[in-house]
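One chain of protein is taken out of this complex; the other chains stay put.
After this line comes chain A, so read on.
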Amino acid sequence: MTEISPPKGSGALARREARLAWGLLFPTIAIVALVVIVPLLAIFWISVKPVSLGDLRPAELRTRISLNDRSDPPQVELRVINPSREQEMRDTGLAVTLPDGVVLTGDLPQGCALTGQRLSCDFGDLKPRTNERFRIDAQVSGEGRTLERAVRDAKLVSRGQVSNVLTNSTFTLDNFRKLFSGGEFWGVFGVTLFYTVFGTLGALLVGLFAALLLNKDFRGQGILRGLYLFPYVAPVIAVAFTWITLFDPYSGSANALLVQMGVSDGAINFFGAKPLALIMVTVFEIWRYFPLSFLFILARMQSIDTDMYEAADMDGASPFQKFWHLSMPQLMGILSVLFLLRFIWTFNKFDDIFLLTGGNAGTRTLTVNVYEQAFAVSNIGAGAAVAVVVFGCLLIFSIFFFRTMSREEGL
């Protein structure tokens, strides 16, 4: 008698379904891998390389050919230049087809060979800053001027490569060493934490307040809800520049208002003075992202069962009691998920601070530091090292996130 058991392994249908799934996913995976995974790997690679902004365009061999008809005998001149100041150029060479009417008669430079009208040379490795001239006697038949132009315009194919810092095997930990050795890093890290923690908490609390306001039916509720989303929907560059205009120390309305109301005596430099600038960018972050928390919290609130509140009313619970003991426990899930998500994204935020202060006046966060190192100091390697640190933090956060996420299920 045969044992009865569920089928083992996957059947033909299941296999077909999986094949289809991978087929549908393939384009997405391919393109995301190309533009996300590859750059991520590249960041790790670059972070251990001494790359600066100037190294992005590796030096190329420069060659020029010309004919001097007036000398006696006429000479063809070859110039070979290695423009790199530091690096040796390997496997250099050139090839050119001379125009008819120019026949080389003199000694060819070492490594050169002539087949018919075609001159090809191999110069081997050239030292940094090599600048050589080779003169070769020639016989000219025809009009000198025309031939000079013809030689100058002859198509010159040159080759030679410097070793590219991006691809060679020089590795260094200097980027990281420099990053952690100065006291600067921990300052930047502290600023990032302040911005992230208070920005996230602030946006969450303000959003909760806004959601409580709108969690009832009245005329105009839809309009207010749309209105309160404005800060989030508007382009960041537009609102950031508006804030700068509004808080300008000389022509800003906020300062004029404060002076007029007697709160301050003189102009306050909101985005330029040390502790204030950090507080201001955090306030901006709260202002810009409270709509998002508000929207999510409101959506959750509206799905809470009203029976519970009716029961609480029967038992004589006061409004605050209902909020603390009924609403809050129901909202805890969405609040914790929102907190973690917003925490991660605030940590990653770049545009806002970059536009508001450019990372000056004690507002430089890690992400702004990536840009500063790579482009302002033009040390791409150091920028990549900061990026690696950012990515490492992100991984740690996401572990927490997925733990909470699987507990809370969905969002």
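Brief remarks follow.
Just so we're on the same page, contacts are C-beta pairs under 8 Å (C-beta built on N, C-alpha and C of every residue); 3 or more make two chains touch, one makes a residue touch a chain; residues count from 1.
Rule of thumb we're sticking to: contacts and distances are computed from a predicted model.
Set against the options "DNA-directed RNA polymerase subunit RPC12/RpoP", "Protein translocase subunit SecD", "ABC transporter permease" or "Family 1 extracellular solute-binding protein", the UniProt name belonging to the omitted chain is "ABC transporter permease". In the complete complex, the hidden chain is touched by one of A:F134, A:Y228 or A:F271, namely A:Y228.
Touching the chain that is not shown, out of A:V48, A:L94, A:V162 or A:L341: A:L341 (per the contact rule at the top).
What chain A contributes to its contact with the hidden chain is residues 14, 17-18, 20-22, 24-25, 27-29, 31-32, 34-36, 38-40, 42-43, 46, 56-57, 166, 209-210, 212-213, 222, 224-239, 241-243, 245-246, 248, 250-253, 255-257, 260-262, 287-289, 292, 295-296, 299, 316, 318-320, 338, 341-342, 344-345, 347-351, 354-355, 367, 370-371, 374, 380, 383-384, 387, 390-391, 394, 398, 401-402, 405, 411.
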